[in-house]
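A single protein chain has been omitted from the complex, and every remaining protein chain is retained in its original position.
Up next, chain A:
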Amino acid sequence: MDSEDETLYDEVDSGNESSGDEVDFPMEVEGNNPRERQSEDDYPFEVLSTEEIVQHMVDSIKEVNMVVEIPATTTRILLNHFRWDKEKLMERFYDGDQEQLFAEARVINPFNRNSQVINRPKPNRRQSTSGTEECEICFTVLPNSLLTGLECGHRFCMGCWCEYLTTKIMEEGVGQTIACAAHGCDILVDDASVMRLVKDSKVKLKYQHLITNSFVECNRLLRWCPSPDCNNAVRVHYVDARAVQCKCQHVFCFQCGESWHDPVKCHLLRHWIKKCDDDSETSNWIAANTKVSQYNCNRYDEEEAKVARGAQEKSRAALQRYLFYCNRYMNHMQSLKFEHKLYASVKEKMEEMQQHNMSWIEVQFLKKAVDILCQCRQTLMYTYVFAYYLRKNNQSVLFEDNQKDLESATEKLSEYLEREITSENLADIKQKVQDKYRYCESRRKVLLEHVHEGYEKDWWDYNETDSKPNAMARLPVIEHPARPNNN
């Protein structure tokens, strides 16, 4: 899966050679060799550690600076403004109004420091002839050399800068977009100035985290691994709804960041998750108070909904329908949560069997079976989201047949794995388990391929995905200059 092929990276990976160091991004970086990973269906991606992310940021700045000769700190602000899209920055830089570009990105044009096209407040220097100046924040009169500022010319004493930046970073959690301390001045404080003016290492560290985070968040080709406690990010060459696997083993959709959710599309899944959140109270109550028969059928009986008359009955039928799919979705999710328990119990079985003179190789089929079981559950779980939105037609019927097949095969496999295995029935069980998981695997493949084919051939029609208006949405929209948003 890993490939050492580095040619793909030549355009972005400037390697470890250190040039005349125009870039003084104040973070320490270790040299490293990112390793390319590839998903089964040829979607190349790479998992980056925090250090590698910083290196990547520095490389991106260097690369732009090889073409455009402006200070690295300015480049970083510009790149951030373009969400780290180098091509877009270059395009605007060479084709557009540069003055406008710098104003938009909130930096002073490095080629024209005296220009003030935008209405930015003029610095009013409270400067005396004696070489002293009053700091407008603490009202202390100090020697000129103790006051400093950005290119916009607003000067404050170093102490006030330090306190101002500390407040922004520590209390407000702002990193990338700290503006000059002067009122109404939108010029951004560059990273070198922050690192120079802030003295406390804790504040510096937090600042670096904020910068790294905003780099990842606004870079389209990067995404943090959503797994809790994981600090890796995944980098791709182009954005797509494809599966990527982090070094922590978590597999997720690069496009939306959810767990890998084939066959349902990102937007439907998002809609579904929101619906589940909104309705969780209702559905929890109903789930606790209603008996829903499970596993006997994967298809919701639409007839019941058709005879529903009147608003109340209709909304009840809609809720029943939702609960039907929700229950099945939750069932698989629940089972997947016990995945680690299943692995543990299978491992125990495997060890036991090895003590009964079976070879390590001979018992590997059990682990393989659990792997496939989990994959099937994951797929099935998302087929219920897909099915919930799917409008009935010939292809949807075929899809539901596939779903039913996979559902029952998966439950069979699950059952087999719970059976007692003895040295007498081993050969028999092994055969059955292997047959079953091969069958499951093939059914899963058939189901997915059918849905994918449907996407290509436009077979799938969806039910309305506009959620019913909730209480808030029904409130009149007030055109009001001062609408508080309490939270």
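The rule we apply is simple: a residue touches a chain if its C-beta (ideal position, glycine included) is under 8 Å from a C-beta of that chain, and two chains touch if they have at least 3 such contacts; residues count from 1.
Convention: contacts and distances are computed from a predicted model.
Here one chain is missing from view; checked against "Adenylyltransferase and sulfurtransferase MOCS3 homolog", "N-terminal E2 ubiquitin-conjugating enzyme", "Cytoplasmic tRNA 2-thiolation protein 2" or "Protein farnesyltransferase subunit beta", UniProt names that protein "N-terminal E2 ubiquitin-conjugating enzyme".
Screening A:48, A:107 or A:160 against the full complex identifies A:160 as the residue touching the chain left out. Within the whole complex, the absent chain has one touching residue among A:49, A:98, A:140 or A:255, and that is A:140. Within the set A:58, A:181 or A:350, the residue that contacts the chain not displayed is A:181.
Checked against the hidden chain, the listed residues A:58, A:77, A:150 or A:203 yield one contact partner: A:203. In the full complex, chain A touches the omitted chain through residues 136-140, 146, 154, 156-160, 162-164, 166-167, 171, 181-185, 198-200, 203, 478, 480-487.
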